[in-house]
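All protein chains but one are shown in place.
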């Protein structure tokens, strides 16, 4: 087991297999040492995390949803590394989209659910640039969608 | 005629000339072998494709609008390649913004209009990472805006 996956196991997390693409896009593209991962929607093994933050979900529930997106990003990253996620050099950038009411203002606290998890799991290489905004709406009605760029060795 | 443009011709598509920039931004920037293309809004030679998907436009009409954004991306890409679009190595990533009602949930089906076209036109090198979200609103009231990153030789 890789060092990163051992740490994830300590955190109670097993990376899911990456779903086969349902369309003409793919979970990730590797260019040189950069990995571009498709937007990951909030979901667990129990199903999708749905709803608008600020109405259907609290900020804390939104943050928990954002963490599941980050787990999805790591799962795709592992696949991009041919299974060896220890090839990660660092998380470069996230863009986090929150499905919220128009007057919601705590997007950073929601996306912190992803950022905090990445640093908890990956240490310094988990620190990243990011943007946190609300979308007008999200696929299937999920609460959060996050895309990521990673550097690998 | 390049191989890609010959294929586009089979699909009934001629790439438009890239509009001169109307402001202090440009249609694309090339850094090394990467091309960053500005967000392309839904339009045809007939004019802009306007409206909110889920209210003014159906999902299918939204997908048709997304295809026109992808054509705009290829037109900018051709210019970035000094006219030789066969220099394309692969489509790396799209971010698709849908102008929709707040309760719309079929953003992936809308942006598939772009993804499906790119694979139809470009084959395997058309497959890409992507995010599909709704915007709160879009420039001029267009239905879709898509930005792209491409790798060229």
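In this document, chain identifiers A and B correspond to the written order of the chains, with residue numbering beginning at 1 in each.
Note that in this section a residue touches a chain if its C-beta (ideal position, glycine included) is under 8 Å from a C-beta of that chain, and two chains touch if they have at least 3 such contacts.
Keep in mind that this is a model prediction, so the values were computed, not measured.
Trainee: With respect to the chain omitted from the figure, which of A:26, A:43 or A:137 is a touching residue?
Mentor: With A:26, A:43 or A:137 as choices, the missing chain is touched by A:137.
Trainee: Touching the missing chain, which residues of chain A?
Mentor: 34, 90, 92-95, 98-108, 112, 115-116, 118-119, 126-137, 149, 151
Trainee: Just checking the interface: what residues of chain B touch the absent partner chain?
Mentor: Listed in rising order, the touching residues are 23-29, 31, 36-39, 52, 95, 97, 102, 134-141, 145, 147.
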